[in-house]
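The complex appears here minus one protein chain, its other protein chains still in place.
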């Protein structure tokens, strides 16, 4: 964190917090360092690596989420994109792991993108992929998306949806984004509602128009999802469809993997491996789930799965060194915080994803490869488990402190009283909040 | 339909519609009658049986439903419980299969229950189970249900939720209801959020208070659901928990089966058989689903499953004749109509459930039992399939016509222009509709 | 059935059976014909279409199947491929719907393929796709498939598996087959056991060698499966992987869809639509399932799903008329008959698949398209349901009788005493049967 940057939490408070944690952290770090050294691992290399990790934060994630049954708002929710940026700045200030924000239009539309960009830069923040929204009707919109957007049978509806996506690209260009994420809820609630093939043909036609509007250095991410809001047949329901479409569209089109968008029992890390192999892994929406698209905090339900995803990413990165050198999938958190302080959840989740990243780096890949070649299944499995079992908390904390963040982001945040402050400055609006529904 | 009843659709229109359908229906009915006679079945008995079928309609079902992503309202949505009753009256007038309405409080609260009751009686409608709502916060409510209602750690929250349920009983008494359905969304989004056992202990304590307020001739239905709105651990998640709680509470407590509230791959008809065997089958919320609690139209996704449920009900009814004579589970539709006219969906769904009821009556139970005893698996299976395969549409239509309904409810409804009429009489409110979220 | 063909069941018995059923069938057929005529449908066209339907029978399906827990053999199980052909001949004789047999090597290997081919031709049977087997070790085999076959890390194992597949092609050529189906159980039981990407790279290398050995007029079918025998990561686990591999390999490689090989809740008919759209739909293994790869009788668990699959096939066939004229996916039954007489199950299943085929032909596609264009969701759904609800049993029976089959295949088969006869002629071997495990 350079001196030029504006801090939301008083820097002195952070320093004070870290000073309190210093002794215990140093002792834990040294103890862990010794354990790793006995396994032939240099803790400093891992700490340096941890310091390079970054995952984007979604602007809509700083508001309280909800379900179709209810939304229970929290205190001090941000009421516009500028206040959202302020919350995102807190997350990055304390974790040093979330230097970019992903916006969602029209929720985050502003008449003054330049002001927004400057505000972000002041916080040391940039803009990740922009997201279009054709799953809701907006006030004053000419056509409804009730029966679909990019796949609608009515040409005027499709044209409206295409135009909105192109508008998102324009906004993104003004903000410095380099990618457009397209998720559509289009699909059918009844057998017969859609001609399944016809719907995908219309989708591809619409997407070709959007693709044509992409700047040369942009990517387009196709996000699939098994179900919801469509409950019988979702047009982009699985990675196979996403992959086939990305292939049809061209090299700038890639696939985005949201951890909660798969059928029960799906081996997600294998999907990651497949997309990496075929050159179509665009990025991730990180979260966790037990049932459906639950959008729970990353690593809160199945942390081993998150590790296994990063194990594939580490494998792919290693392979990329030998050729496929542009392997750089986009990382973003995409969660719905219904019962926690969104800032606390996002900080904790960023650290959980970073944890998996560091644990995957701990895997002894040479040993793993040797066990795999020799069909020593048990030792291959234990090689992964040994890395996963390692408690790298001290590494993550040390990397944060060295980068100017907080040893314990949640503890520091609470001590700083940020939520109380915004609760006062941002009185609740009657009715819905400005944060959208996740 | 007696002369005393008020009709919403002009009776002359219905008669005219039926006259147009008369020749084809009579011919189909005769053809089917011949086919059944060759199998030793008397079509008239089935038609008489079909005429006895009844399933309740949920007041909230006549509004357009939605998802957490969006709600796309339809035209002419009812704005209050009186308008909802009008829509429900149409459904019963044309199908003759939905003589009761299930209300949901506080959505349907009225200061004049007597007027509501008289309106209903004028339409030939009664009131089925009343439903409490502690999964949303209502304006002006003292305590929030954000962290639970009947299971909340705070005693004041639990007391408020208990009081609301008792208030629902009072309202139901005024309307002539005989049962309270209790569904709570209480649960946890994170491991650790709840002490899982403690939450259920508090639930049982709260339920004992409500149970104590039940009139002597009332039942209480416990509705379980796997997930949503809680995404890690739902307190009443499965039939096992529902059964254990109903057993703890006493004989008036029974279990309610919603077809969409189970884990993937669950054999629902077996749960029906189990609850019937152990004397705790209270009733049903009919709908269909492919993924989760999709609340799709009954029979639209897996009609054979619906038939198999009714096959168990027919088995239980037959057994009940020999003793357990109060076997009379409550039937209700519980669906979310997001892309169809709710009245059309409810009429079609009522007929689909009635279809399964009649098909189950077609099963040759003596032959089935003989094949089961002899382990003639293939013929046992084919005995069910033979009944299921039979297209009983002409029976259902004839039963409707004879009872004063429409041969083709949707066709008659469209011809009558009811939706256009209410669209004019019920202008859309800006913002949300009064129909609640399903 | 021409005079030149040998019949297994005495033709006189079949004629006698049909004579007994004649009156009832004629009456049912006339009644149904009238109902269809009132809907504008010509029953004779449907009966003619039904008579063209064909689905292959798997040689291994005529033996009793089992699970990892036990196999409970039946009486008179075939002990070699010649006896299997005899059983298959019965199925085709009575159903007239199964004119081809799919062999599995080495289970069905014979030193005299010419004799086998002549036997088959005598029965009026041909040979469908041949199936290789690298999921079991065979006596005397040089290398074990314990740790994989086409994906094994050891080159010698892969070479052995490739050679076996090429041998299958040679055998198939001698028998008149035109396709090779490749299913491998290869995968991992533990995270870490496989380098997920490395395994697929080796698979593709092996498959390229097999592909190179395909005759010009052959196809290769890639069969995916979610799990079992591998329980953590199956190399060809989903249609996405199958599609990507078929694309890599070339135009002769297509994807095969087994109805039981998908994750829970998967929309299989949409996979069918996707593969048809992208030109890679090779064929089907028909069966039914509730939990996993249960291999139950087709249409016994979810008959509506089977109909929806054929609805997609009818859509694809109609589109193919306008250009993509080689749309001709291969149909095969692939079931495990653990508690029924396999011949009875296969006859019944062939009829169930044929039923779905005829019901799909009943769909009013012009009306469906119009409802879809107009977003009349309810009527679009009802258009499918109207076709599905139609009991076409009389059409299927009439088509069989006209083609020389039995009005009621199971009834005729039982009356003919075939099972008793083979039980006498084929004494049970101690230990395992020659039918292989399904």
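Labels for the chains are A, B and C, by order of writing; each one numbers its residues from 1.
Heads up, the rule we're going with is that a contact is a pair of C-beta atoms (placed from the backbone, for glycine too) under 8 Å apart; a residue touches a chain by one contact, two chains touch by 3 or more.
These numbers were taken from a predicted model, which means no experiment stands behind them.
A.B. asks: By the document's own contact criterion, which visible chains does the hidden chain reach in the full complex?
C.D. replies: Spelled out, the missing chain touches these shown chains: A, B, C.
A.B. asks: Among A:18, A:95, A:165 or A:340, which one is in touch with the chain left out?
C.D. replies: Once the missing chain is taken into account, the touching residue is A:340.
A.B. asks: For the chain that's not shown, point to the residue among B:135, B:232, B:310 or B:413 touching it.
C.D. replies: The missing chain is touched by B:232.
A.B. asks: If the hidden chain were put back, which of B:369, B:402 or B:425 would touch it?
C.D. replies: Touching the chain that is not displayed is residue B:369.
A.B. asks: Go through chain A and note every residue touching the omitted chain.
C.D. replies: Touching the missing chain: residues 24, 27-28, 31-32, 34-35, 38, 264-265, 267, 290-291, 297, 300-305, 339-341, 344-345, 348, 375, 377-379, 381-382, 385, 388-391, 393, 410.
A.B. asks: If you put the missing chain back, which residues of chain B would it touch?
C.D. replies: Residues 146-147, 153, 188-198, 200-201, 226-227, 232-233, 237-241, 243-244, 262-267, 269-271, 273-274, 276-278, 304, 308, 311-312, 315-316, 319, 368-369, 371-375, 377-378, 380-385 of chain B touch the chain that is not shown.
A.B. asks: Tell me, which residues in chain C touch the chain that this view leaves out?
C.D. replies: Within chain C, the residues touching the omitted chain are 66-70, 72, 135-137, 144-147, 185, 189-191, 193, 226-229, 231-232, 264, 289-292, 294-297, 300-301, 338-340, 431, 437-438.
Methods note: only the chains that are shown with their structure count from here on.
A.B. asks: Looking across all chain pairs, point out the one with the most C-beta pairs in contact.
C.D. replies: Max contact pairs: A-C.
A.B. asks: Could you give the separation in Å between the centres of chain B and chain C, each centre being the mean of its C-alpha atoms?
C.D. replies: 39
A.B. asks: Using the touch rule from the top of the page, what residues of chain C touch 2 or more other chains?
C.D. replies: Residues 264-265, 267, 304, 375, 377-378, 381-382, 385 of chain C each touch two or more of the other chains.
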